[in-house]
Structure formats: structure tokens, C-alpha cells
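Okay, handing you the structure first.
A single protein chain has been removed from this complex, and every other one stays in its place.
The block that comes next holds chain A.
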Amino acid sequence: MREPVSFRVFRWVVVLVLGAFTLIPLYVLLSSSLKPLGEVQGEFRWWPEHPTFRPFVDIWSTVPLARYFANSLVVCLVATLFSVLIAIFAAYAVSRYRFRGRSLFSGAVLSTQMIPGILFLLPLFLIFVNLDKTLGTTVFYQTRVGLIVMYMTFSLPFAIWMLAGYLDGIPRDLDEAARVDGCSAVGALFRVVLPAARPGVVAVAVYAFMTAWGEILFASQMTNTETRTLSIGLQSYSTQINVYWNQVMAASLVVSLPIVLVFLLLQRYLVAGLTAGAVK
């Protein structure tokens, strides 16, 4: 249909304002990461005068970035794996069975999303400290295990919700046929339903990974120097006497790039998954 002038003007304004608002910080991030330290300490300049890759080398020695990276990777991968597996089972039950307590289960799981994180943090802190005291060794408090246990559940509600919506879209005939061929419920789930639901599973996995990768509140109290993850570790560049802004930007870029690329590559599935429940 024909577009009136007012809409074309509106489009220009929106594209310019939102484009600049989004792009400028990303540009600052990229350009500052290519500047030597001197250039990020003086007045801001748009263009790096002596572009260098040094910050990308230095970030690994200024703070133990490799260790933070490894901690984050281990914690997030394991938490994602378990979270997705548990969500698959729960979502399959919600999507394929009509059982007593089904709506209570989906409702209760989703409503935990509403509870402020700080209300969990204080008790979990106490529970972990006292559990370790009872056990006599450090198992939960400020360990990777403790973080994994928490991160598994943070993405779980949304993961179940997204996956159940996705599974609803897969014809029941598929699992019925597998059952007739002698598959068990779990066999049908893994052999027939999941392969058909692969995009949904991928979307949920990326979502769970992103949630854990960006978590700050719990990481700030539940990690120590040994188990520190990136979300808190990255802030140690600015506790130095010199704030190495070029390295802060380089490190931010390094920890963002893989996840942003994965997100953009899979955006079709992710967007469908993230919005499925709400739009329906």
C-alpha cells in the first residue's frame, strides 16, 4: 500500500534515532579496544590514531582472564546441559500428557520468575554456608558446583515454557507411531520427537547459556578468586590504579563476540522460541 509522507518521515526519524542509539556504544566498544592506553586516558576521540591489537594480548595478563573464562565456560555449559535436559522431560509431560496438577505445575514454575533474586540470594548464601559446615568440606559455597546448581534453575521456567510451546507444534502422530512400533515414552521422546524439535532445543540451550553467561547478582557473592566468573572478573580491570579502558573494552568484546554471533546465526529459531508463548 502507498505510504504517506508522514510515515516516511517517521521511518527516517526512527531509523536514525534508534540506529544511532544502538550503534554508537557498539562503535565505542570496538574502536576503544583498538587504542593504546594513552588514547583512552585523554579526551575521547572517535578514531584510533595508532590502532593496535595490544589490548587483546594484554587482557590475558592484567587479570587472570583465562581462569574467569574457563570458570564461566564450565559453569555455563554444565548448567545449560542439565537445564535443557530437565526442561525437555518437563516440557514433554506438559505438552503430551493431561495429568492432575499440570496447570499448577506450569503456573508455579513460571511465577518463580517473578520473585526478586535478592530474596533467594540471602537464604541460599546461608544454606550453602551451613550445608558446607555440616558436610565438613566446601561443596556449595563459592564453588562451581554451587553456581551450577543455581544457574540450572534460573533458566528452567522459561525453558520449559518455550519448549512446551514448541512441542505442541509437533504432530502427535509422530510419537504415537513410535509407540505403536514398541518405543517407550522416553524412547519416543528421544528417537522421534526431539529430532523434530531440534530448533526449539537449540533455542532453549542458547537462552539458558546466555542467562548463565550474563548472571551477576549471585556470582558476586557466591564466587571467590578461584571460582570467579567473567561477569564479576571483568570488573577487576577497573579496580586497578589505572583503569585500562582499552583492555576493558577488548575483554568485553572477546566475551561478547561468540555469544552474539551464535545468537545472530540462530536468531530465526530464538526469536520464534522467545516470543511463541506470549504471542499465541
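Here is the rule we go by: a contact is a pair of C-beta atoms (placed from the backbone, for glycine too) under 8 Å apart; a residue touches a chain by one contact, two chains touch by 3 or more; residues count from 1.
FYI, contacts and distances are computed from a predicted model.
UniProt records the chain missing from this view under the protein name "Sugar ABC transporter permease", selected from "Succinate dehydrogenase/fumarate reductase iron-sulfur subunit", "Sugar ABC transporter permease", "PaaI family thioesterase" or "DNA-binding response regulator". For chain A, the residues touching the absent chain in the complete assembly are 1, 3-4, 6-7, 10-11, 14-15, 18-19, 21-26, 28-29, 32, 40-44, 86-87, 89-90, 92-94, 96-105, 108-109, 112-127, 129-130, 133, 149-150, 152-153, 156-157, 160, 172, 176, 179, 185, 210, 213-214, 216-217, 220-221, 230-231, 234-235, 245, 248-249, 252-253, 255-256, 259-260, 263-264, 267, 271-272, 274-275, 278-279.
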